[in-house]
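Only one protein chain is missing; all other protein chains are in place.
For reference, chains read A, B and C in written order, and residue numbers begin at 1 within each chain.
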């Protein structure tokens, strides 16, 4: 039970349970955006089904005045609009919390929860009375619960109304009915309940320099800004919106206003193999090219990935991970493809992988990915996930330095070729493991034959062991050397001068939850250092961190502790010093998962679903 | 330089350099088989190009009275029939050795090798004189060098003649010309050189209980004996002959003599994805089904492999490895797919992998693979390689126990289903991690829906974290438990009671070379234990061995030390205690590679090509 | 063996078929597709076809790939084994299932994305193998499940919900199948049970791969004007060719024959397909004519439906291969393992 004395203003979470395809998504977005505009740190997590219409769907909102907006599984308020999931939704409400439900038809039970308050609102009935046609009635019911919520937690209705005006600027009739529905809910709540509840909002100014964006959109923007011109893809959740965004941005920024001609080329390929082939061909011919996909796509692209690795062709793959294995849970998140991506394809291979933690990094690491791909002439993977990619995040405004110029790596152009005796594709003339390449169509002296079969340093076909080894050994050195050029790990150290006894290590979208746990645990008096890895192969700083801590907890979202595996493997730190905290049920990580393991007073920790697995 | 005092009888190696597609392959096979019939331990390694006609090809033969027949890179004699590779062939001959060449046209030089003897025989000229038509002349030149060799090293020509009679029993004319060609070479050598050379043969009886067989044929035989009925494949070197053999055996053993109907079904699929789909469908429907492929095929099958893993469908995949990455060197060997195979597909996956060392194990481990696949309801991989699969090996006669009955695992038939209340596909009723399955078409009560998407233990689609986890956690336990049922590692311990300070660890086809090195090193007085791993996930005995040795050398044929990686990862033994000895130039491993690193008197070791990489 | 389910409660008036089952026994779990989705109509037709053919559900294997269409096998024949493969790979898995057990009645459900984009190779080679199965392609011109991108069957110029216009020429599965040597090729419309049910029944009776392309509108992403896969367009532009009746083996052949010229085709299991020719123009045994006719009407903007081609001499995968009659999965081990003596004999040759 929550202590009543705690100030819950701008510090609570609520969940909206509805049915897929009934228009609730935009109502929920409205709430998220309104609270954001009130300046309050907020996150929204959309738990949607792999279905188009009729299945249960949830939207979770957390506001936190201190800016901790990782998912929390503890909800103070449930807007229970879906009879099909009513029982389990009620069960998720914290003791002392509230349930808003549609009292138009009796649900009967309180499901044994006498510790929570039920706020019945005849939403359906009111909408039947006020609106005509089933479509409008269904849609407006969503707006009505927004209204009720506004009254209950003090959402600024002026802000909501402004948003409605912006959204329907060309359809005044719609604005009117939205207003009306908003009022319906608002007034009913005001009239019948003690508003606001203790969980309530108060305007702040914490989001003034922020935007709302999802990771896929940010990554797409990164592709545009990095100068990517060729994109190929095959639709797959949760990566699809990355290409949708890229298309939109290209149509906005890359169409010649005079001729209408396009400074980009996008191919919806027939499958993932073809998408991989297209970007490999484009990379070979000198364009910056990318494909967005998810786990099954990477599996299908495996053969091509090995080709690009061995033939040394720059390409960028976005893997927006979902819950595996196989088709798995396409609309749930996971970090299950770390191992696959790092070592994809048969034979000896190892790939550069970047791990963005949030949309802002989806933007910046996209740009980095293209630079690394060009510089190291190899496929680079950006490993995002469904939570980062598809959920709306409050993000600091993205920054762009106009001085940025792409690092295209060693590409010999016509002028350089004119002046050299002979061009040999795979000769490493300066010892950095990288050989210069040329682009087709530029100069007769630059020609060479690109192959995934055995070749010597001159690019000539070979079946000779030492000649073959010379090339693959150089490639291994080259990939390893990328560790110094790729985005460095980020640290939050207890003390700059000496290492804490215990380290927390994580990757990608776990960042928010781990930072929150870090603060809670430090507040308990624990000494902890924090490292978030941003690239593979690991930089020396990664080994140093692991070596300087007696014990590290490796927090990640998969069953098998894949990051821990890679750390043990690549750094040589004994696996027993790395303890995995694993969460792989498909929802975004919450700080509870970590504190439940690490807190000194675990009694205080709320019991949670058995989502956490600790392995050492 | 070889010491002249050493007895070289039945202890030497020679190499035959010819041109692909000129009929030398069968001549070389003749030599191999004749020496085998003389009872002498022998091995033949075919180094052929990825080409049909006209490129250089080599055949290496080693005889060793003590039975060490791993490849050796030191050749006492070169039969240099290919002018295009003459220079490099000569360079490979040991000091004090011999070169047989065709003196019909002058090659001019001794390539600066004054330390070896050149035995010129006008093979071409003799054949032009004795035979007509270019085809016959080319073919008979091969037989003529067999004749010369017979004289030089004392091959029993009666044995050779018998083989010719067997082979051409229906074409007496061919027998005659073969006889003639054999004599041509034999007589010339006898007349012109001091025969036999110090490297010579003497009949033994070491091979009386042996056969000559390649691993692919043995594996195919394993499939037949295990009762596999469905095979699907897409041709790829070096796996193709596995299916070719299976077809032949089936036509021999599996055709109803009366009706002519076939107790098997083989599909040449349109690609590897389809081959995987076919065996998955067949496994699901209750047949034992398999596909032979190589690295690129496994990459392409990755998505399907994850499906079979998660949907729990028994299937057997033969990966006859070749040199990667990508197309790599299709006619060279490597152990480059260990990591890929063990963790193939996106999401959390782990697979049962068996590692045969030679054809006899290709036979027995094939049978084991089908039993494990059925018992654990999962894909099982048999990881062979080009050397094992395509080279002719002298093998102890294969044994078969007629009491063997396939372990079909937990399959509920009509009778069992009749008697149970309800069937739920993924409920683990006895706690061993394995749930019973049913086959389509058997009983109404047995029906269930198989899916690669999220499902609960009842087989019902789910997007719920805990329900999803229940299933994937059980699968993880199930796969881990296979370690106790799979073929155990084999040991050769210095001393049964106490561990030696150093262990040698290897896998698959490295066995012969490592055993030879072991004997040499022990003869030097070194204390060494030996373990050969035969299955993944690793049995507890594997960890115990690693833990009980201060240092282990992990000997394998890939660039990145994949076995070492997997050992460090899965056993938790610190990586620094595992030192990799890596050989990945594409030829079968030789003992030199190991002794060059481990011998106390490395000065005595012959210098070799830079094929070895030591990494720790 | 035949297991007949005996439901505890008998709904009065619920009709029973020859194996004593009701329509209800052929249903599956509740559909989770959008209300009005064409695929649900196909499901209903499939349910009816199996019921009317009196096939016991447990003898059926129902397979699919991934997509809205691929979800439908859960919605019919709850007592049949089902399998959702990976996207686009249903044909190979069905090939394998049928290889292992030739007695299985195999039905594969696929979508246009599943079959014509990622799965085009598998569809084509499945056709070539003439796997004994009914292949239902629920064709809506879009990727429904991933929210409405164009599939390879979208017509040039057709507009997606977002306004994007398709610029790629479509693949017509009917023409493709005729081209690749398919032995049973038909098209129907999800909304027309009267045509679809007999086609499904004939397809089930066919020995070999029976491909039925079913125009099945996606109400959410592709049922607007300008889409040739919409309810409206299909209703307006449909032209039936060679409608059929299907008379199962065990039914008496009805004597009453409707007007027009009728051809009787005896299927491998003895059942009869009666093909009525509307205008005498189409002969279902002439592949080239079928191709030409479909192509010609297409050029005229019409969607031709009906049975286009049926190879009465069709030899299915197993018969081509010469597989034994007993399902391979049921052969006793003794008939598969040659035993130790044979091994000894064999090894004499390996010396």
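Please note the rule applied: a residue touches a chain if its C-beta (ideal position, glycine included) is under 8 Å from a C-beta of that chain, and two chains touch if they have at least 3 such contacts.
These figures come from a predicted structure and were not determined experimentally.
Across the complete structure, the visible chains that the omitted chain touches are A, B, C.
The residue from A:225, A:318 or A:426 that touches the chain not shown here is A:225.
From the set A:270, A:348, A:511 or A:529, the residue in touch with the chain omitted from the display is A:270, counting the whole complex. Here one chain is not drawn; of B:157, B:237 or B:599, the residue touching it is B:237. Contact between subunit A and the absent chain runs through residues 36-37, 210-213, 221, 224-230, 232, 253-254, 256, 259-267, 269-271, 273-287, 289, 303-304, 307, 311, 397-402, 404-406, 414, 438-453, 461. Mapped onto subunit B, contacts with the missing chain fall at residues 21, 50-55, 234-237, 240, 268, 270-272, 296, 326-327. Mapped onto subunit C, the interface with the missing chain covers residues 117-118, 120-121, 124-125, 128-129, 152, 167-171, 175-176, 179-181, 288, 291-292, 295-296, 299, 320-321.
Going forward, only the chains that are shown with their structure count from here on.
Chain geometry summary: the mean Cα position of subunit A and that of subunit C are 40 Å apart.
Residue positions 50, 296, 326-327 of subunit A are each in touch with at least two other chains. Multi-chain contact residues of subunit C (touching two or more other chains) are listed as 66, 84, 86.
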